[in-house]
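For this depiction, one protein chain was excluded, whereas all remaining protein chains were kept in their positions.
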Amino acid sequence: MSAAPSFDNPEHRRLADQLCACAGLFAARGLCPATGGNFSVCHEPNAALITASGVDKGALTPAQLLPISLDGTLLADGKPSAETGLHLALYRRDPAIGAILHVHSIANTLLSLIGQPASIVFEGYEMQKAISGQADHLGRLVLPVVDNSQDMDTLAAAVDVRFDEIGPVYAFLVRGHGIYAWGTDIVTAQRHLEGWEFLLACELQRRQLETRT
Amino acid sequence: MSAAPSFDNPEHRRLADQLCACAGLFAARGLCPATGGNFSVCHEPNAALITASGVDKGALTPAQLLPISLDGTLLADGKPSAETGLHLALYRRDPAIGAILHVHSIANTLLSLIGQPASIVFEGYEMQKAISGQADHLGRLVLPVVDNSQDMDTLAAAVDVRFDEIGPVYAFLVRGHGIYAWGTDIVTAQRHLEGWEFLLACELQRRQLETRT
Amino acid sequence: MSAAPSFDNPEHRRLADQLCACAGLFAARGLCPATGGNFSVCHEPNAALITASGVDKGALTPAQLLPISLDGTLLADGKPSAETGLHLALYRRDPAIGAILHVHSIANTLLSLIGQPASIVFEGYEMQKAISGQADHLGRLVLPVVDNSQDMDTLAAAVDVRFDEIGPVYAFLVRGHGIYAWGTDIVTAQRHLEGWEFLLACELQRRQLETRT
Partner (left out) sequence: MSAAPSFDNPEHRRLADQLCACAGLFAARGLCPATGGNFSVCHEPNAALITASGVDKGALTPAQLLPISLDGTLLADGKPSAETGLHLALYRRDPAIGAILHVHSIANTLLSLIGQPASIVFEGYEMQKAISGQADHLGRLVLPVVDNSQDMDTLAAAVDVRFDEIGPVYAFLVRGHGIYAWGTDIVTAQRHLEGWEFLLACELQRRQLETRT
């Protein structure tokens, strides 16, 4: 088992500070309303730092990040986010994942609800290139949607079954609930999340316009 | 009768500062246009601090919060918000209420006007859990709407009649006027208000999209 | 003729600072794109300070405010806003006007263009009370729209003809161009402008929704 991280460790401290800054950025954009959203970074091979439950993401501090081993053992006192189990399942599923960001937006909430889609397709957007491995705007980029559940094992199982689709786009939606996006590190996860949110915001408006012109 | 609060009292001062910060946050998001909105905190068993009339909520200071007993006796010089009577009626109706926040948004204004509904129903949103006591996204969450009036006794009576519906969701809309939301303390009231505003913003967009897809 | 104001005069300086802060606020909200918008304050019975032409309203300084007599004599070196003539005509028309604010928004631009209306009617909004003299939400509040012109004499004449409608609501729209709003002082002008912009933003969304529900 990993030892509890000490913020005397400069690399742990740097990652914690970086994750707090990243969360603060998305909170300032209104993507973490009502203490919503949660954020984690894999600071050791077998452990991650994850936001505590119910804290304001607009004023997050390293002391509000809880270390937890990837098998689920909490390594410090506190109550981690209710969605910790889903974060851990993702880290165990793909060791290349370095950071996971989850936020709520009107676009990611509504596009997963309207018509109850199994996935959302994006075509023709230059922004598709924001997702690692996408070379151009010509391909069909598919964002999977899984049904919402309050049970993290159920959610993790739904993600696991569809990981062949989910893995290559570094993100998925939970219906009516929000987006999970990740990357090899915090910077890459942030680029993926910003790219997906831009695509989703475009798509929401596109649907209103396309029937008219 | 309560004594007039002194800001030498550290707890009163802390609550006043916290309420000003909370109001400033919603003002910065554009929810208090034209000196709109009003904010209060119950700082003593029988008295509350409430925003003075006509002040800019984006630059609120403790000196602009007026102490008033819950029976309506003003405990300092100044002119309290025109909607003070509604705040006091809520505190008297439910002693568990610790803070009340009232703001204007496009979503809360329009959804209460379009079709003149008696309430607005939310289903399938994870954000429903932002409201205390809501365990999941599966229930029907109902936000009551009361007719607007310039007479606070009329408004308070309309709320009183429907308090069985209003109490458990910690909020109601006044038609064409805005939302009132509350909680046991300022932090909880803020979470409830942010949750409701997110749900209302989603619902406004959802109505535009659902007829198309 | 008025003497050129000196910013050694503390009251002139206070008004200049207040107008710059007010302009900066609307610029930060995106209402002065592309150096658009202009702002003035009547600092003497027969003279006003008005924004110079083409300056960034997000970083306005008192040195970018030019004194001009109400009959149009420039009292310092510089090039005043192209719309100076309209500001001066308003000050001459109604001596109670103390400050005039002009901004561009999507809502004020589009609502004056769509269907080429002669005025826009608002009903049922609590925010109608933000306009001085409006006692409740029950009246019909009518915002006049005049045709756009690059000639300030033509614009001023169009406003003059309809001043019986325009005066009591402290504002009018210029078609495809933006809103002019004013008050007895800068604070009141700002409240009027924020109230009108909220009403216009609501109305823009209301039109999209009302055909659906």
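Here are some notes:
First chain written, first letter: the chains are A, B and C, and each begins at residue 1.
We take it that contacts are C-beta pairs under 8 Å (C-beta built on N, C-alpha and C of every residue); 3 or more make two chains touch, one makes a residue touch a chain.
All values derive from a computational prediction rather than experimental measurement.
The chain that is not displayed touches the following shown chains in the complete assembly: A, C. Residue C:33 is the one among C:33, C:72, C:139 or C:168 that touches the chain missing from this view. Only one residue from C:63, C:106 or C:138 touches the chain missing from this view: C:106. Touch with the hidden chain on the side of chain C covers residues 30, 33-36, 104, 106, 109-110, 113-115, 148, 150, 174-178, 204, 207-208, 211.
Against the chain not displayed here, chain A makes contact via residues 29, 124-127, 130, 135-137, 191-192, 194-195, 197-198, 201-202, 205-206, 208-210, 212-213.
Definition applied: only the chains that are shown with their structure count from here on.
Because contacts link the chains only in sequence, without closing, their graph is best described as a line.
Innermost chain of the displayed assembly, by C-alpha centre distance to the whole-protein C-alpha centre, is B.
Taking each chain's centre as the average of its CA atoms, chain B and chain C sit 31 Å apart. Here the spacing of chain A and chain C, counted between their Cα centres, is 44 Å. Multi-chain contact residues of chain A (touching two or more other chains) are absent.
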